[in-house]
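Some chains omitted; the rest stay in position.
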């Protein structure tokens, strides 16, 4: 099988970005005609989705839904006077994780819940004739729920998404 | 690997339909004893679930939850006097998608969000002894969020779901 890593900064809190072309380029590089692409996140507040991505107003509706229905932590640095979405109490603090050895003082429970509720740690997409087998309106995208612009106490978010390609010998269409 | 396509019309807006028997028939045709079945949708408002499907009242609860908790677009043709579920404002219009070359004037942002929140673009189910390895109450089903009856401006929904079978050489039980 094959692996290609995408590395990028997430400086915006919540956004959706189409990566269909990148995955198709990876498939091309591997000369895979049939098989599966598995796109996986290395993070717990950034997930993968297969959805309609090409219509920007729909992405705006997705983001608005995520912020409206899964309330932000009252303590978050994002919540200031004039914050337009609902807030509530949570318990989680990043720095309470035993693996945490970095500066990370924000309160991102809501980002974790949005990831669980609206995205996947990985998605599996068939490859047919050397390209992702997607419907007319389907694209594959990252859904970031916890980008950081580096302006507060926390550093800019460094993200890694992996593209795994598993070729199959043949395809028989029944 | 093997591929079988299911093609059907979705004329009801929101419904759940068991396809376990169809997937098992596909497995049988391919004479696969061990491996995986990947059931994938070609659409962004129709997803796949593995759930208890055989109890009709539970399906009614699932559908009621989807319509209650993810509010319908106020502009949707489905929202008329007497509509019993909550509504809200969204921005998405189908015809704003650059890939849209058909008559599609409805406002289906809610259907897209329901798909993201409650279903999957694909599910992967193990095959054991020539049949889906499912628990007593598990079935695999399509969850349609945006069927169209063809009576308004938009045509009947034509849907495609794919069943992919990837055989494994052997199974070792540890």
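Brief remarks follow.
Per-chain residue numbering starts at 1, and chain names A and B are given in the order in which the chains are listed.
One rule holds in what follows: a contact is a pair of C-beta atoms (placed from the backbone, for glycine too) under 8 Å apart; a residue touches a chain by one contact, two chains touch by 3 or more.
Everything numeric here is computed off the predicted structure, so don't read it as measured data.
Number of identical chains making up the complete complex in this structure, 2 of which are shown: 3.
In this text, only the chains that are shown with their structure count from here on.
Here the CA centre of chain A is 22 Å from the CA centre of chain B.
Contacts from chain A toward chain B in the complex involve residues 34-36, 49-52, 54-55, 57-58, 60-62, 65, 69, 117-120, 123-126, 128, 133-138, 168, 170-174.
Against chain A, the residues of chain B that register as touching in their complex are 1-4, 26, 29-30, 38, 40-44, 69-70, 90-93, 96-99, 109, 112-113, 115-117, 120-122, 124, 160, 162, 164, 166.
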